[in-house]
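With one protein chain withheld, the remaining protein chains of the complex are depicted in position.
Entry: subunit A
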Amino acid sequence: MSTITVKSILNGASYQYVDTGEPKSGTAKNVYFSPDKKYVVAIFKEKQDFNQLDRLKRIASVQLERIKKMDGGDFFLDEIFRWPTDVIEYNGKTGIIVPIYKSNYFFKKGYSSQDLIKGEEKNGKWFAGAKFRNKQFPLSLDNSELGNWLNYFQICVNICRGVKKLHQMGLAHSDLSYNNVLVDPINKSAVIIDLDGMVVPGVYPAEVIGTADFIAPEVLATKHLSITDPNRKLPNIRTDLHALPVLIYMFLLHRHPLKGGKVHDLDTEKDDLLSMGEKALFIEHPRDKSNRPKMNQVSKWDQYWSDIDKLPYTITGPYLKPLFDKAFIDGLHNPMARPTAEEWETALLKTSDLVQTCGNSSCEQKWYVFDNTNTPKCPFCGTKHQGTLPVLDFYSQFKEGVWKPENHRLMVYNNQYLFQWHVNKNIIRNERLTAAQKVPVGYFTFHNNKWVFVNQKLTSLVDKTENIDIPIGGMLELADGKQILLSKEEGGRVMLITLANK
């Protein structure tokens, strides 16, 4: 074991790493820790050519400076990305300096039955697949690592925000996959890693076509063509927008959207290439049902999540369903039709307003999306909702005296909060919210057999149906058909109350 000092080729800064002789070895790089464990030195196994070196230098300098200066730059660099901060050379090899992952991205327990992966990185694959959540599987993850269903929405939001930011900068990740995100379902966070291969069309060409399961169909379908052939498709922003919904689908439904039962060729490799490439077909396509999973051919560990009749993608709710349709039906072979990262982010956030807690305390998912019926039940364990269920629909002023629905709904549950972004349409729920805007303005509770809203911060809350002002500290009852003005300020919304499950 020895400590090695290396020098930046950008600015002469020096770094140290501990060489144990057994670095963590990835596809392209060996990774060593600094003595203080604040950063890693990732050294490329292969010699980097002029263009590769140029790409690394720009990512660690020009692009890093750009993102630092952007709105919310610190948030992205701290929470969403592990962005290379410098480039070094040592013994003729090139390396990059990358800030270390936060400690919550390492397993505290890992498998429930043994310590084999305790302390290892929480690679996204652990949480995308179904096996590791199946208690019967000999190497299933401990309950303390899995989190509940709602937490995976926040994980997906983080990934969407990262992809959105890269795309705003004109960069494509180019190899987005569960191997290149670390997720923490307990603290509801995710971080995007391996940013050194980013693509700018025409400036830095793609080095990889991606990771199996995530490569866009057009890239696989033209893989056999020469790299100089104008018809060859390589990773770009639009292929990221295929990989992103595959990740979201997998984190929420724990199965792959294109891996169904349809056989295209008797040769395994050719079949795989066709079913992920040229002939790719959504397993839940509403009209073409030829690629539906065949339950008798699915691994016994994956049965629960593979059943698209019991857990169809529509359980992700009314905002995500149309986006999955766009991504896996309209846009599967038409890259321009794929939804943007921001559309996914918005739909995920709106969906988190539609969730209900499951009444069954041993339900593994704990949350589900309201299914818009009068007698909702949890799709995961089948438990029916008990008691009335207030549904709030938001309206905003279109012109004087005319209020229009915004296709945004909030489901109420006990101790649910109301936030600024519900009250005023000019406040948008995204990573740029200030700390003050993240403070709830009131909460909902079931009190003396009635649903009530308690006002904590709203200065001009009016119960329009009864025509009374509700001061801070006051409360109003949620009764069927009531109209509530949340704010008299510009952009203030009205909410309409419906009581379901009566």
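Throughout what follows, a contact is a pair of C-beta atoms (placed from the backbone, for glycine too) under 8 Å apart; a residue touches a chain by one contact, two chains touch by 3 or more; residues count from 1.
Basically, contacts and distances are computed from a predicted model.
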Original post:
For the chain that is missing from this picture, which UniProt protein name fits: "Carbohydrate ABC transporter membrane protein 1 (CUT1 family)", "Gluconate 2-dehydrogenase subunit 3 family protein", "DNA-binding response regulator MtrA" or "VWA domain-containing protein"?
Top reply: "VWA domain-containing protein"
**OP:** Sort through A:Lys68, A:Lys108 or A:Lys294 and give me the one touching the missing partner chain.
**Re:** A:Lys294
**OP:** Write down which of A:Tyr32, A:Phe81, A:Trp126 or A:Phe394 is the residue touching the left-out chain.
**Re:** A:Trp126
**OP:** With the full complex in mind, choose from A:Ile43, A:Ile59, A:Leu234 or A:Leu478 the residue touching the hidden chain.
**Re:** A:Leu234
Subject >> Option from A:Ile4, A:Ala212 or A:Ile428 whose C-beta touches the chain left out >> reply: A:Ala212
Original post:
What residues on subunit A make contact with the chain left out of this view?
Top reply: 25-28, 116-117, 120, 123, 125-126, 129, 131-132, 137-139, 175, 177, 179, 197, 206-212, 215, 227, 234, 259, 261, 263, 265-269, 271-272, 294, 297-299, 302
